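Shown here: the complex without one of its protein chains, the others still in place.
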Amino acid sequence: MMTVPLDYYIILSAFLFAIGAIGVVVSRNLIVMFMAVEIMLNAANLALIAFSRFLKLMDGHVFVFLVMTVAAAEAAVGLAIVIAVFRARESVNADSLNLMKW
Amino acid sequence: MVNLTPLLPELFLFCWALVVLASDLFSKRRSASLPGYLSLAGLVITGFLLIPAHDAYLWGGMFVSDPFAVFFKIIFLGAAFMAIGSSFGLAGRMTHHRGEYFTLILFSTVGMMFLASAKELITLYVGLELTTIPLYVLAAYTKSSRASTEAGLKYMIIGAVSSAVLLYGLSIIYGLTGTTFLQQITINLSIYWLSYGELGPAFSIALMAILAGLAFKLALVPFHMWAPDVYEGSPTPVTAFLSVGSKAAGLAAIVRIFVGAFIAFATPVMAPRDWGSTLAVLAAITMIVGNIVAIRQTNIKRMLAYSSIAQAGYIMVGVVAASNLGVSAISFYVFSYMFANMGAFAIVAIIAERTGSEQIADLAGFSKSSPVLAGLMAIFILSLAGIPPLAGFLAKYYVFAAAVQAGYTWLVVLALLTSVIAYYYYANVIRMMYLSADPNPHHIVPSFPAGLVLALAGIGVILFGLMPEPILKLAIAAASSFVF
Partner (left out) sequence: MDQYLVIVPLLPFLAFVINGLWRNRMSKNTVIALAVGSVGLSFVTSVLLFIRLLGLAPEQRLIQQTLFTWIPVGTLKLDMAFMLDPLSAVMILVVTGVGFLIHVYSIGYMAHDEGIKRFFVYMNLFMFSMLTLVMADNLGLLFVGWEGVGLCSYLLIGFWFHKDSAANAGKKAFIVNRIGDVGFLLGTFLIFWTAGTLRFPDLAARAPEVFALGGGAVTAATLLLFVGATGKSAQIPLYVWLPDAMEGPTPVSALIHAATMVTAGVYLLARLNFLFILAPTTLVVVAIVGCVTALFAATIGLAQNDIKRVLAYSTISQLGYMMMACGVAAFGAGIFHLMTHAFFKALLFLGAGSVIHAMSDEQDMRKMGGLKKQLPTTYNTFLMATLAIVGIPIFSGFFSKDDILWQAFSSGHGNPLFWLIGVLTAGLTAFYMFRLFYLTFHGQPRYDQQTADHLHESPRVMTVPLVILAVLSIVGGWIGWPKVLLGGAWFERFLAPVMSHAGGGAAAETVGHSPSLEYGLMAVTIALVLVSIYAAYSIYNKSIGRATSLRQSLSGVYKVIYNKYWVDEFYGATIVRPLVKGSIFLWKIFDVVIIDGFANGLAYLTGDASTMGRKMQTGHLREYLTAFLIGTVLVIGFLIVR
């Protein structure tokens, strides 16, 4: 069975992380921003799993499970806040949020 | 069976939070008293439970209850106590979800306590998230207010990004060392370093990603942009809790990781890629930006937000020292900062509730209409500015002394110079209250819990400025949790 070298995983994870980071900055839609953040988190997850597998240790797996749980909680809270924002101003455009500045 | 004594305070507070949540079902409408007082009582009991939890560890050192953890837990409990005490007015006006409000503060406090005790990356990360997620909700708690929801959203998105950045850093550290235990990380890194003489760019990336993720919590420049907006938009007691509790939690994490695990890379002497000088630069920029931008603020919450950014810069001066004196100095600093900042925000909350204004200009003549409140506000502000003999002065003195000892004299000179700028905007508040001819129509008498908070904060600021001995001893004990 052919194994994929660790480097590939790490590079993929770095790319994913960069895609997420760029996505969160360029997107105006709050929901899409959320998805981008999830990509960033999962990039880190991928790296953790890859390391864990490469080092033949289980800590990384545990870490990833907990991160997924945390991400779910974060998403739940996040979407709730997005809904509250939408109710208050009928928009999910990130650029319309500038009540507080300076 | 594992002996759970070290975990007792956290367990208790968590269960108590559920009790508070349930209690709201039985409380009268339009009264926040029952869940509020229950929360206060729970925090006090948790404080007592900290005593037997001394110097013990759980699960092979994942969770430790060393003096450092206990010291910071006292700070978290104190901050939560004062935040809840000054929330009664706000919660009293809520028609729904009063119990949840207090419960969320308590949950966040539990998260902070976990964080302070974590000596392992997973525990640390989960503790950090448990701290932060309830705070997102709290920041957006006034759902009908556009400002509050906007604050919650900004806080949440940037918080999520920073948490992803932090996690990425942690994953690289895990990959480099093959462990999540801080102690083992130190050992493995040393072995790695001894074998190769260099740790490569991956380590630098990890180090700085972790720093960036945690700098968000402390609002260090340039990771601070969220702070003024969120502080301004959030309900004032939440802002206070953010500026003290959340900041102290971030600091605890930074100290745990950087001073606890990466101490060998603090100075260029040991490693060419040291975090010390980078953090020193961040501290310098933070002090400059925080203090300068604060000058032109007209909203007092926003002004205090910038002031607390600058304060984080001063705290970092102590972290940069990365020494025994440095850690005890920042511990004492956060302790005194808790009283002064919570007190100042509590007064802002009281005033805003009564007058509906958060403008500095509306403090005019406040010393005549409410002399005691004005006097307390002056004391808090002077302590933040670092005027002796208040606690804030000693705190600054210690931090600067630690930095001078560690050879960061340039940073101390800069810190002192920027504190001159700080006097400018702090003096402005005092000037408004004391040296203004406009009569202030509001004679404000705080409610009992708010009065309690103010008394506590006032006594803390004065007493620990004059007799800091007990706290300093605790702070020095806290520093002994680390090997230098």
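A and B are the chain letters, set down in written order, and residue numbers restart from 1 in every chain.
Basically, a residue touches a chain if its C-beta (ideal position, glycine included) is under 8 Å from a C-beta of that chain, and two chains touch if they have at least 3 such contacts.
Note that the structure is a prediction, hence the values are computed from the model and not measured.
For the omitted chain, the shown partners it touches in the full complex are A, B. Check B:G60, B:P201, B:G356 or B:P441 against the missing chain and you find that the one touching it is B:P201. Of B:M62, B:A240, B:I300 or B:L325, it is B:L325 that touches the chain left out of the display. In the full complex, chain A touches the hidden chain at residues 21, 24-26, 28, 94-95, 97-102. Against the chain not shown here, chain B presents residues 153-154, 157-158, 161-162, 165, 201, 204-205, 207-209, 211-212, 216, 222-223, 225-226, 228-229, 272-273, 275, 278, 281-282, 289, 292-297, 325, 328, 371-372, 375, 382, 387-389, 393-394, 397, 400-401, 404-405, 412-413, 416-417, 419-421, 423-424, 427, 431, 434-437, 466-469, 472-473, 476.
One rule holds for everything that comes next: only the chains that are shown with their structure count from here on.
Centroids of chain A and chain B (each the mean of its C-alpha atoms) stand 26 Å apart. In the complex of the two chains, the chain A residues touching chain B come out as 10, 13, 17, 20-21, 24, 30, 33-34, 37, 40-41, 43-45, 47-48, 50-52, 54-55, 57, 59-60, 62-63, 66-67, 70, 73-74, 77-78, 80-82, 84-85, 87-89, 94, 97, 99-101. Chain B contributes residues 121-122, 125-126, 129, 133, 136-137, 140, 143-147, 149-154, 156-157, 160-161, 163-165, 167-168, 170-172, 174-175, 178-180, 228-229, 232-233 to its touches with chain A in the complex.
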